[in-house]
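Shown here: the complex without one of its protein chains, the others still in place.
And now, chain A:
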Amino acid sequence: MVLVLALGDLHIPHRATDLPAKFKSMLVPGKIQHILSPGNLCIKEVHDYLKSLCGDVHITRGEYDDDSRYPETKQLTIGAFKLGICHGHQVIPWGDLESLAMLQRQLDVDILITGHTHQFKAYKHEGGVIINPGSATGAYSSITYDINPSFVLMDIDGLRVVVYVYELIDGEVKVDKIDFKKAQGSS
C-alpha cells in the first residue's frame, strides 16, 4: 500500500504564489511515501516544501525551473510498477498522446507522469498509462488561462493502482478515482 503523490507545474513564484490553502491542509507529512514531480516548481523553496512532506522526491526539469541539475527524464520502480517522469515540453506536439506513448515506450515504463499542459489527463494505451496531474496551483499554461488546480495521488497495491484525482473546482476540492490493473506477467 504505497502512496505516491504526483504534482507539478506549480510555477511558484512567477505565475502563482502558493498552493491553494485547501490542498495545503490536506498534504501533511507522514502519509505519502514518494513524490514525483514533472517539473516547473520553479524555485528551491518549493523543492524544500516537497521534501518536508516526504523524503523521497523525484523531479524532472521543466523549462522554467531554476535548478538546472534536474534530469530531463527519470525512471523508478515502486512495487510491481515502473514509473517514468518527464516534463513534456520536449515532446512535440505538446500533450499529444501518441507522441507521449512513444516516449513511454522509449523509457519502458508502465506509468508515465508528465505535465506542461496544466490539464489533468489519464490515458491508457497498450504500452501503459499516461497521467498528467495538471497544475497544482492552477497557474496559466502556454495554451490557456482557464486552469483548475489539480494533483494526483496514486495508491499502489500489488498489481493494482488506484489513482485519486484531487481537483479544486469553484473553491471546493473534488476527489475522483481511477482504477487500473497491470496485466499479470507483463513486464
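In this text, a contact is a pair of C-beta atoms (placed from the backbone, for glycine too) under 8 Å apart; a residue touches a chain by one contact, two chains touch by 3 or more; residues count from 1.
Here is the rule we go by: contacts and distances are computed from a predicted model.
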Problem set entry | Name under which UniProt lists the unshown chain, selected from "Rab-GAP TBC domain-containing protein", "Corticotropin-releasing factor domain-containing protein", "Small ribosomal subunit protein uS5" or "Golgin subfamily A member 7" | "Rab-GAP TBC domain-containing protein"
Exercise. In the complete assembly, which of A:12, A:112 or A:129 touches the absent chain?
Worked result: A:129
Exercise. For the full complex, which residue in A:6, A:27, A:41 or A:100 touches the chain that was left out?
Worked result: A:27
Problem set entry | chain A residues that touch the omitted chain in the full complex | 1, 3, 25-28, 30-31, 121-126, 129, 153, 155, 157, 160, 162, 164-166, 175-181
